[in-house]
Every structure is written in C-alpha cells, then in structure tokens.
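Handing you this structure, nothing more for now.
Left out: one protein chain. Kept in place: all the others.
We just call them A, B and C in the order they show up, numbering each chain from 1.
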Amino acid sequence: MSFVEYSDFIQDGDVAILYLSHNNVMPVKVQQGAQTQTRYGVIRHSTDLIGQRYGSKVTCSKGWFHVLHPTPELWTVALPHRTQILYTTDIAFITMMLELKPGSIVCESGTGSGSLSHAILRTIAPTGHLHTVEFHQQRAEKVAEEFKEHRVDHLVTVRNQDVCKDGFGVTGVADAVFLDIPSPWDAVGHAKVAMKKHGGRLCSFSPCIEQVQKTCEALQDQGFEDISTTEVLLREHDVRTVSLPLPDFGPDPETTEEATPAAAPNHASITLKTTTLPREMPGHTGYLTFATKPRT
Amino acid sequence: MSFVEYSDFIQDGDVAILYLSHNNVMPVKVQQGAQTQTRYGVIRHSTDLIGQRYGSKVTCSKGWFHVLHPTPELWTVALPHRTQILYTTDIAFITMMLELKPGSIVCESGTGSGSLSHAILRTIAPTGHLHTVEFHQQRAEKVAEEFKEHRVDHLVTVRNQDVCKDGFGVTGVADAVFLDIPSPWDAVGHAKVAMKKHGGRLCSFSPCIEQVQKTCEALQDQGFEDISTTEVLLREHDVRTVSLPLPDFGPDPETTEEATPAAAPNHASITLKTTTLPREMPGHTGYLTFATKPRT
Amino acid sequence: MADNGDDDNQYRIKEGDYVVLKRGEIFKAVQIQPRKKVIFEKQWIFLDNAVGQLYSTTFEILSGGNLKPNELKDSASPLDAVEAGTDNRNIVDDGKSQKLTRDDIEALKEKGLKGQDIIKKLVDNHATFGDKTEYSQVKYIKKKKKKYENTVMILKPSCRILAMMYHGREPGKICHLRYDTLAQMLTLANIHAGSKVLVFETCAGLVLGSIMERMGGYGSVIQMYPGGGPVRAGVESFGFPAHFHDTLHEFPICHVNALLAGTLDTSAKDPTAENTHEKQLNLAAEKEQNQPEAEEQGTPEEESMETNTGDDAGQDVEKMEKDKLKEAKAQVKKLRLEEKQRRLAATAALLKGRNADGLVIASRFHPCPVLLGLLKFLSPSRPFVVYSQYIEPLIECFKKLRECGGTVNLRLTDTWMRHYQVLPDRTHPLLLMSGGGGYLLSGTTVATDHSKPAGSKQAEEPAPKRQKLEDTEG
Partner (left out) sequence: MADNGDDDNQYRIKEGDYVVLKRGEIFKAVQIQPRKKVIFEKQWIFLDNAVGQLYSTTFEILSGGNLKPNELKDSASPLDAVEAGTDNRNIVDDGKSQKLTRDDIEALKEKGLKGQDIIKKLVDNHATFGDKTEYSQVKYIKKKKKKYENTVMILKPSCRILAMMYHGREPGKICHLRYDTLAQMLTLANIHAGSKVLVFETCAGLVLGSIMERMGGYGSVIQMYPGGGPVRAGVESFGFPAHFHDTLHEFPICHVNALLAGTLDTSAKDPTAENTHEKQLNLAAEKEQNQPEAEEQGTPEEESMETNTGDDAGQDVEKMEKDKLKEAKAQVKKLRLEEKQRRLAATAALLKGRNADGLVIASRFHPCPVLLGLLKFLSPSRPFVVYSQYIEPLIECFKKLRECGGTVNLRLTDTWMRHYQVLPDRTHPLLLMSGGGGYLLSGTTVATDHSKPAGSKQAEEPAPKRQKLEDTEG
C-alpha cells in the first residue's frame, strides 16, 4: 500500500480505510496484533485485515463493512481535521487548472491537515516533488509523519516557516503554486520567486471576496496573466423512489376521450425514480483565483 | 383591459400582447383601423383583434400566433428596453420579501423601463399607491405615458428628480421602498424618511458586491434591522426526448443470468424524456439586499 | 408608548390575534390566548403580557414564562462584529479555552444577566475566540445563543414570514416548497385583487393563504380539495380579517368529473341519505391528511368547522367544542353537511362558467392529471403554475400539454437561491445553502381551436420556432 500505488492485499504497516457507510469512513493503521474498536464491534488486525484483499468485507459482532485501499479522496473524508480542509470538488478543479501531472514541481502553503497535499502527491508521482510550507509547528510535524506512514515522504519536503515572510524555500523550480493562507497577497511575490523562469500556474483559495480582491491586485502588480476567479460547488443527488397518488375526480359520466386522461378512481398512485437534493448543502467553500506566471 | 384587471375581449385602445413564440412577444396598441406588421404577415386591428377573445389565434399570410391579455410578466418580456431591466425572477422575490399586497404604499427609484413598476402596481391595486422616482426626464415621461395606456395611472405618481438629492417626495407613508440606483447608500436616508413611522421593508438591487457592502453599512448606520443579502437565479429546463444507443458487447456465449443485463445485440437504443439546461444562462443579475425599518 | 397619539392601534397585539414568534432565524405561528402555554424553542411562554404592545416588539422571557418588553433589539447583535481570525493556525485545542466555569455561568444567570450578555461574557472569556476562524466563531455563538438567549420578538404574520417559517420548521408539510419558489408562483400566476383563482394544494394551506393575502379580500379563491375536507391550518396563521374568508370557496375534486359533465346534483338533500358517501369521504380525508396541524390548532375536523360554519352556526359550534360530546358531534356533522351542500352549489356555480383567471397547483399528488383536469376551468389567456418537488412529473405535464394544445408560454424552471454574509473584510456566500427549492411548470391558456383535432401538432408553438423535440445526438 502507498498513496501513489495500489496493492491487492493488506499488509502489516499499511493504512487501510474502513468504509462503514456513506460519509462514515475511518482510517486505521494496520499492525500485527493490534485491535480497533468500531461501532460494529472489534476488529483484530492479524486475522481480519492482514493478508486480506483490499475491498473485502469484514464481519464483526454487530455488523459488517468493507476495508478499502486508501486514496487521497477517501483520506480527505477520513483524515483527522486539524484545520479546515479542502474537499475533493475544489481539489479536482485545482489539480486540473494548475495542470498537475507526473513530474510537476509544486509549492503549497499552508499544508494544514494535508488534504490537498495527498491529492497533489498522487498526481505528480513518481517523478514530481511537493514543497509544502506550514506555519504551525505541530501541524507540520504531524503531516510529515502522515506522509511517511502513507509512503509518499520521498515525494515531499515539509517546511515549518511563515510563507509570507520566508517564502517556499526554493527558487525557480515550481511549475505550480497553491496558496491557502489568510493573506495570500503577501505571498504572491514569494510564489513568483519559487516558480520556473519559463512560467507556471498559480492558485489561491480564499473564503472572502475581499481577500480575492487584494490577491488579484497583487497578482496583477507582479505581472501575472490570465487572472481569473472561479467558484465550484458540488451538488449531491439523493436517489429515491417516490410514489405520487393520483387525484380522484369522481366517476366520469361522459367517458369522452377528452376527459381527465390519467385520473384513476381508486386512489391509485404512480411510482417513479427520482432524485432530491439535500435540504442543506455546502453553499460556499472558497473562491479559487488562478493565474499564469509568464516567462520572466 | 388593464394591467390590474382582466377582460375577456379585446377592445379599441387596449394594449395586447402578440405571442409569436417562446421569448418572442410583441406588445401592440389596439386601434380601430390600424395595422401591425409581424413576421407572419400583417394584422388588421379592426378585424383580427377588436372584438376577439384574449387568447385567440390570429392567422396571417405566413403563419399564426396567439393574442394574449397583458400581464406584468408578459410586459417584462415585451417592453421596449430604455435601461437594463429587472426580470420576473427577481421581481417575484422582491414582491414577496417587501410584503407587497393590495393597499401597500410603495416608493421606487429608478423607474427605468418600468418593468418592476408594473408588477408592483398589479400587486398593490386597487387601494395601494406607487411613488416612483426617475432621474432621467425622457424616461419619466415615457413611463408615465405607458402607465396611462395600461390604465394604472390612478395608482402611481411619477416624479422626475434625483432621489439621492431630493428623496421620494413623500414622508412617512411608505410600507416598502425599492432602490435600483448606482449609489443606493445615498438614498437610504431618504428611504427612511419616506417610510411609515411604524416601520416597513426596504430592498436594494445592485450588480456589484462593493455597492452591496456600502449599502449594508448605510442601512446599519440608519438603524435598519434584519439586513440580509440574497441572490436568486432562474434555471430554465429544456424538455426533450433523447435516444441513447445500447452498447454491443457481442454474442453472449454463456447466457448466464449475470451477464450484461441490458446489452442488446442490434444496436438497440433506449428513448427517454429528460431535460437539459441551456449552454449559457444568466449567471448574475444583481444582489438583493433586504432590510426592515423598525418603528422610529 | 400608548400616548403617541397616532394610528398605533392597528399595530397593537390583541387577544385572539394570530402572531409569529421569532428568535434569530426561528419562527413559530401561534394565537394569542389568555393563560395559554406555548412552547417555543423548548421554553414555556405565556403571551398574555404581549397584549396591548406593538407588533415587532422584542420581549424578554422571565422565569415562569411571562413576557416583558425589552429595550434591547433582537437584530444584528454586537457579537457579529467580533474580529475573526481568518485562519485557526494558532489554536491548540486543549479544551481549556473557556475560562468561565459552569458555576460561574450559573452565578451570572442568577444575578439576572440576560442571555446576550452571558454570551458576550463567554466570548470575552474565551482565550482563543479571536483566533478561531469565522466559521467556528459563528458555530460557537449559535450554540451558545440557543442555550442562553431568552428573548422573543412578536411579529404580525405575512406570506414572507410564514413561508420562511414552514420552510425552516416543517418542510414536509408544505411539500418542501421553498419560499422563493412560492414567490415565483404568486407572480407567475399573476395573482392580484379582483381575480378568480383556482388552487389545488396540500401545503397545509400556506399556498392558499399566500394567494388570499395577495388578493386582499377582493375577488374569489376556489380551493379544489382532495378527500373529505380542505386543509387550512396555514390560512388561519395569516390572521386575515373576517371578510377575507367570504372570498374563499372550496370544491371537492371528487365532483370535478360530474361538474364537467353537467351531472352534479347540488340540491340540498337530507344529509343522512348522503351519509354513506360522506362517510367514505371522511375516511379518505383522514387517510390523506397525513399532515398533522400545527400544535395549538386542534384537530383537522375542528379546523374546517371553524372555517366552514358561517356566523349563524358559530355560537353552537363554540359550545359544542367545549363539550366534545359524541352526540353533539353527530349534530355538527349534520349541520356541516347541509352547509357543505349549500357551499358546493355556490362554488359549482362559480366554476361552471369555466372562466377562472388563474390556477395554482402545489401538492403531493401527481401533477399531471390534476393540471389537465383543472385547466379546463380557466378562461383563455390566463396563467397557470404547477409546483412539484420532483422534476419528472413536470416533464410529463410539459409533454402532455404540448400534445393536447390549448397552452403557450410553457416553462419548466427552478430557482437557485443564495444568501450572503456582508461584513467588513468578511463578505462571502453563506457556508450552507438550501439544496433545492422544487420545480415549476408555468404557462398561459389559449383558446382551443375546435376545427382541428386536439392532438394536432398545430396546437403547439408556431412552426418557425418549434422546439426541437427529438435529439438523439445530445
């Protein structure tokens, strides 16, 4: 197992994902002899996990669930939140708009809980590199530890510094830069320094429009081009079967062809497959501002 | 005919709406002896319109269409644009959120092309009144003329003045105020003056977020309560029948029950009723900021 | 406040008034009744002290549930202005951020500190509040507000407030009709004073009431109802003046075919003879009214009685309501049936001309047969609008209408609504939004051309702009 390479069987030392139900997933560090408590009962790693195929069903005393191979997307749902995190919808769009691919050199700040970082690493492996800067020391240490557990540490350098003051710690190497910090405009200059002479792509994520306004201004001042701000929202459709009763207009004395085509007398109903949207859904995560650094 | 009362038959002096096709409607002033050129040919008012029932089909040399009774909603689609106008989706929401109903006293600025004004008049008739202020003289005159033609002039007073300087020309009478001007924050004080001592509702329409920010500040400064900003967008679904071909996975040598349940050999296809959204649709009209004036 | 000398009287809360309680975004419709306990946000309240006060007053809830007019406004609280950290990078959550202990808070409460002040104290004593992200701050304050605030505002009901209330509290009762969608319906159907409007709804009466509000007591509203009786709890909540109810008529849809065929018998009969039929209707009604009325408003049967019986029967009804004796109920039923028959005849007369000015449908029934059946009662050149929580039934309606002809200007739409937080340096769309507001099919009737078969393509849109109905390419 690694976050950048599939395996078929669960091994000692892997990180596996217990898929309990929709939106309820749980990461587990697989260790010979260890046990994990779930709401369906205890699982014994040695017998229930190690040697089993990823995707297998595990049966406990009170129910069953599946063990899945980790992916950055499952990790995003499962990871311990140490900060607000980026979710898959934004991550997917960022990945495309930053033109990430195997071999890309990427700078990121802040690392936060590492949700985006894992997705970046998945995409730039096996030949790319991620330079990620996190202001908060404990968080930087924690995420570095996770990268190791997830066997992607060879692809990433974690720096614990203030990106607005100290930059990314690299010069002229990055194909892409991602900013998710309170004052991205203070880091735009550092981003430019970190990027390749030929140019590259930048993305800044901000929840508030005022942050976007200041960032766009800074990007323009620094000579960035193709500056554009976009918002992407996910709508999840709930599939369901509904039954709609038919109205009873009473006996039809004329029975002409025109009269009430579909009215059925005995409170019949029509069943149909449809979808509904959740009553409440995420209405905003942040604005994504993209720009191109031209050749300098 | 009047914009606040239905009639069954078209009469000399009415304003009728020719419904040519989806999104192609055309207002016509009905006059004994007059003719109107449409893309389906000429219509003669005396024979084709006067005395006919609203909703009738009119046949011309090159086609046919229906004549409809005017409503504020048809007028919004048909009216001559002298400015950018408010559309039905925003109008409907404004009408509810301003709590308009028969008897309401309303102040509006600017009148513009009168799209919202007609909808207000429809709702506050027969006992309410609209005080509408338009900066631009020609426009004020034109809209006053239209109110007369539409037989709603007894319900409305048009004033040609600068609302930011001169206010609405009334004091302590309005249940509701609507602002659609470049700098609504300059009119908030005047709005307060125009409103009833007991209180009332205010709405300001602005395309840009910076306008909203300044307006909200002004509203707060003037003691307005329950300030909230909302955006409403219409999505129109295009109903269509589509045919999806089925893939040909080749002859199934096993014909087990498990194999390819719906695969049909002869390039069969499935027809279904569905909707699509237009490729491009209005993505923004403006922000609607609502507030309550408390008792003062 | 009483000596202002203006026309304040119309703005004063009176006994018997239907009002709406408000706290933050929470609304609840109730009637002002002496010594009546009302539950609002898990608190018992007596509304007696509100009588004589002005609408839109904020009250403090004293211990014991009595109200006291409050000088502090419920509006934008000063808490919202606390400076937010835009990142929570400095927070180490050790569970020790709050310096006030539970005992401290209890002491504050005993000292008579108001909810808002307690929250302010909590925020002030929260070591890292300023470092929390705005999202966390809002969540924190919301949680604490719910726990400690004890004020309530009393509002005059309106379509806006009740539509927001139902959507927030009991969307299931109103078929998940969102208030902005209701707003579209009222406008698309050109609802206005003096017209004759047909309504078919199973939205607890909210749609009906909204239409009545927009008609202001002028014209007529005909409620086409399924089952044994019309549901109108929502209409009561509007607190309309009595004369509004004179404009309200009802007609059971089980008689629609008979009416259309001209075979409806509306002569007053001995109700006992009708008994078996009516019994069936009542059974059906009980089945279908799986929308329990608002807590304070009694059973559906009492409901429709209050509305249906005129002034003549009013006193009897009141007495019997108190007794609740079985025999009395039978008598009421008899009276009700007689009255019903009279009203049925009157409504049938209104419908017979097939010249209604508008049609509004919002129900849990399949909209297609409902629409096709009721469209027949409209004059040409009149708008109609159909709501459905699901798009599929409206696609079917759309197709059927295109086939049948007799309508133009068909649109299948939904609206997308977004609220914003507008604060200095913290402006953004709200982090949560409503998923969907349902779908609308709207259109305009036209005169049907009897020289052509109804199914003819000619009855659709004019040829040059005929919509592409088939599309295999996608």
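Operating definition for what follows: a contact is a pair of C-beta atoms (placed from the backbone, for glycine too) under 8 Å apart; a residue touches a chain by one contact, two chains touch by 3 or more.
Remember, it's a predicted structure, so these values are computed and weren't measured experimentally.
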Just name the one of C:S237, C:Q389 or C:T413 that touches the chain not displayed here.
C:Q389
From the list A:K29, A:K148, A:K165 or A:K197, which touches the chain that is not on show?
A:K197
In the whole complex, of A:T36, A:T88 or A:S183, the residue touching the missing chain would be A:T88
Options C:H176, C:H192 or C:R232, residue touching the unrepresented chain:
C:H176
Hidden partner interface residues of chain A, rising order:
4-6, 8, 19-22, 24, 39-40, 53-57, 63-69, 71-73, 88-89, 91-93, 95-97, 99, 101-103, 119, 122-123, 125-127, 197-199, 209, 212-213, 216, 220, 225-243, 269, 273-275, 287, 289, 292, 294-295
For chain B, which positions touch the chain that isn't shown here?
83-84, 110, 135-136, 138-139, 181-183, 207-211, 235, 242, 244-254, 258-264, 267, 269-270, 272-274, 276-285, 287
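Methods note: only the chains that are shown with their structure count from here on.
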Chain-level touch network, classified as line, ring, star, complete or other
line
Quick check: more C-beta contact pairs in A-C or B-C?
B-C
Between chain A and chain C, the Cα-mean centres are separated in Å by 39
Using the average of all C-alpha atoms in each chain as its centre, how far is it in Å between chain B and chain C?
23
For chain C, write out the residues touching at least two other chains, lowest number first.
391, 418-419, 427
Chain A: positions in contact with at least two other chains:
209
